[in-house]
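Pasting a structure below so you can have a look.
With one protein chain removed, the remaining protein chains of the complex are shown where they sit.
This part shows chain A:
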Amino acid sequence: MEDHGASLGAGVGDMMAPALISVHPDGSCVVVAIGAGLRIFDLLRNEQVVVSDETVPARHGEAIRAISFNDKGNFFSSAGDDKLVKLWNTESWSCIKTIRLPKKVTSVAFSKDSKWVLFADKFGAVYTLPTAVKEEKDEPAQLLAHCCSIITDLEVTSEGKYIVTSDRDFKIRVSVFPADPLKGAPEIWSYCLGHTSFVTCTAFVGSQTSGQQLLVSGSGDSTVRLWDYKTGKMLHVFDTNELEAVRDDKTVDCAARAVIGLSVSPDGSIVAVLLERFTGVLLLEYDDLGKRLKHLQSIILSEHVVPTSLAFDVASRLWIVAGAAESIELGDQLVTPEEAAAAEARAQMTAKMAVAHVRLIVRCSGAVGQDAEKAAHYELSEKESMLGGEALLSTLEGGRADSGEVAVAAEAAEQAMRKLMSKRQYTLQERENRKRFRNDKKFERNEV
């Protein structure tokens, strides 16, 4: 009666889905996912990429919630509320696989050898599927599951040995990447426990070659934490509430903000942080010796731009998107193919019209003189001189974005995330009422 799905279901219909951004590992293209749509820009040819998809169904019918490239960059995956996982070949930008899962997908990742795509669903399960195209039909295999929690992020460590999953119940779990993924990942290696609210995202800091990478995680408790993921030891807590830039942001009442996004620069030294309802980006520096995170810089975008997703590219440029699309809930009752097609078309339409802001933050090379100490310094690119120029903006932003509109959309997206992540709080009265209508309780009352 009080199943997990049901308790989340209510109110989901009026949700906004935040825009997502991802950059090809070699920096050759940028992808924005908004609503059910993918917008891809090729930076080498300086033109929009048109995808081809002959799988069934050929388009996402509801909001995309997760996108990812594999390390080599030859694959890309998109997945979301329509329970579809799509695997793309990035050379031709054609969809090579579409599978349907029983539940909405929240996160995707690839194994380090690129042989497997992994995805997590709203029931706390992680599945995998081989990336190789085969004759026979693909069945996803379950790798692991968090008992009755939503998995919020899924990553594979750089040496490929562990799967890191974070959930709504404050937990980060580290599982051993199995020799045969089709047989599941039954060995839990560690837990990173310490967050005092839902965990939203995870990433890795430190140099990849050193083999000494550490985990960073963001949470509804507005901290970014640093972990030794092999032992589960918490090494440092960075509380974003302590930053002036965050406190001074006047755009909203100053309730604690959840950390909603993390991206780490390719050398593993800079952590870019997005906060809920915050019109900027925080840059933290990872101190490899001290095993700490230090505030480096806060970059405020503009009053109306509330970023929803961010990604460093190979050249340490930080791509940021702000935007959201109405997420149209199809529901499970949808039966006829016509209905499905109509709903899908509507979702695609909404996605096309949705506006987003795309911004670029670049590293400014070497300050001179006494400032040499503060060499690492980032600046917001002028829109006019941005990489990709006008063509990129018109592809990714979807027409000229009206900033007010985007702000409203982003705000709505944040709220939707809140709703999703925070457990429903009932007042005492409500709880009593709910109890009263429970069948087993009725039984007891009658008897007394």
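The working rule: contacts are C-beta pairs under 8 Å (C-beta built on N, C-alpha and C of every residue); 3 or more make two chains touch, one makes a residue touch a chain; residues count from 1.
The rule is simple: contacts and distances are computed from a predicted model.
When the unshown chain is looked up in UniProt, the name that turns up among "DNA primase", "tRNA (guanine-N(7)-)-methyltransferase", "Small ribosomal subunit protein bS6m" or "DNA-directed RNA polymerase II subunit RPB3" is "tRNA (guanine-N(7)-)-methyltransferase".
The residue from A:D26, A:D113 or A:E187 that touches the chain not shown here is A:E187. Annotation: of A:S52, A:S92 or A:T196, A:T196 touches the absent chain (contact as defined above). In the complete assembly, the contact with the undisplayed chain comes from A:A145, out of A:A145, A:V224 or A:V259. Of the listed positions A:P57, A:P130 or A:G232, the one in contact with the omitted chain in the full complex is A:G232. Contact with the chain that does not appear here is found for just one residue of A:V176, A:L243, A:A256 or A:I300, A:V176.
In the full complex, the hidden chain is touched by chain A at residues 1-4, 7, 144-149, 169-171, 175-176, 178-179, 183-184, 186-188, 190-191, 193-196, 228, 230-233, 423-424, 431, 439-441, 443-444, 448.
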